[in-house]
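Up next is subunit A:
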Amino acid sequence: MNNLDFFYNQPSPYSLSKEHKREAIELHLSRLDTHHYQNCKSYQNMTNSFRHGNWLSSNSLLMPVRLFKQQELKSVPQEDVFKVLTSSGTTSQVVSRIILDRGTASNQSKVLVKIMQHYLGLQRLPMLIIDHPSVVKDRTSFSARGAGILGLATFGRDHTYALDDDMTINIERVKSFSEKYSGQPVFIFGFTFMIWQYFFQELKAKNIHLNLSDAVLVHSGGWKKLIDVAVDNTVFKQVAYNTCEIKRVHNFYGMVEQVGSIFVECSHGYLHAPDYADIDIISAETMKVLPYGEKGLIAVSSVLPYSYPGHRLLTEDLGTIYGEDNCACGLKGKYFHVHGRVPKAEVRGCSDTHAVEQKL
Partner candidate 1 sequence: MTKPTVNIVAPLGKTVDLELFFSDLSTLGQPFSDESVNFVDALSSALLTNSAYKMYPEMIALGFWLRRANIQRLKQQVLTDSIIRLPRGVVFHVAPSNVDTIFIYSLIISLLMGNKNVVRVSGKPSLQKDLIVQLINDLLLSPALTDTSANLLIITYSHDDVTSRYISEKADVRMLWGGDKTVGYFSALPIRPTSVDIKFANKYSMAIISAEHINYLSADELYLQARAFVNDSYSFGQMACSSPRAICWVGDTSSISIAKSKFWQVVKEILYGFEHELTESNYIDKLAYVFEHASKHRSKLNETSENSVLTIVDVALSEIVDSEFHCGSGLFLQAEVDKLTDLNKHLSRKIQTLTYLGFTFEALSDWIRSGIYGVDRIVPFGKSLDFDYVWDGVNLFDGVSRIVSIK
Partner candidate 2 sequence: MSQDILVQCFVEALGVQAPVVVDSLKYNSIAQWDSVAHMTLIAMLEEKFDLMLDTDDIIDMSSVAKAKEILSKYGVHF
């Protein structure tokens, strides 16, 4: 069993100072190392190979996140499997498959609650979802987008969808929501690009101004498409304020391979590692941990993954850590920025997909 009481008993998800955190999280992660080593054959083989080599100073395997796309990794007996999370990657059609038992699934929800409550309070707030309702209609096969919305819908009530099925904004509905809850705290959630494209841009085009000054806007899903149109976090927040008077905006960084222990943006614009998770920046070339301030591959660890060996992962995202425990926002933990995906290398070689690409 994966007992997380020590972490749950902290006063907030950002309580542990670095010495305490290092000790607590390493102890927990090393227990998970052992658990997965004993219960997942693939993980055991990978660890043996990794330990034999001379990469990183640690003895613990940092597993490339892509492995979840290549095989099913499971550290619990088949009869304990409760749910399989899948997500489509952005770079390929292959999906990650994450095996959950009841314990892991329940810890994921609990930790997400702890973290979100820190930003939203204990009350469930009226919730405006910047998406269309059918994205969650088919419960048997909804997308990663649908799963994300359902996961966060727990924190809201009177769920109102801002978009219609054809992705156009439903002004009536949005207006009536903002009037109904005028002067009250509300919760707005959506995917970064959707909010920008189908909400902010539409409000601007239609010259509509909303007063959502007491709203907390939470968004996620990556900046790639926005960077292409030169929109960064600062611009995004400025437009949120200009169109809707939203002052509190929290981006978060998370992935299907580590659901629950997400990294949320603080009041000073940095993503923060909660007590349940940690982050390191690794040089892809030297495979060494980089000092704060340097850009490299993001490695994430989380105390949650018990049913699958996803507690120490090497992502394909680039980031920079700026420090630990000393962010001006006052929260403990490492704080950082994500710069997006590692750029794809040009394929070389005598063989190619030229002819086949033409068919597509």
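The candidates came about this way: all candidates are chains of the complex that A comes from, given by their letters.
Note that in this section a contact is a pair of C-beta atoms (placed from the backbone, for glycine too) under 8 Å apart; a residue touches a chain by one contact, two chains touch by 3 or more; residues count from 1.
Not measured: the values here are computed from a predicted model.
Within this complex, subunit A is touched by candidate 1 out of 1 or 2.
Considering their complex, residues 41-43, 45-46, 48-50, 52-55, 61, 63-64, 66-67, 70-71, 284-287, 297, 314, 316, 318, 342-356, 358-359 of subunit A touch candidate 1.
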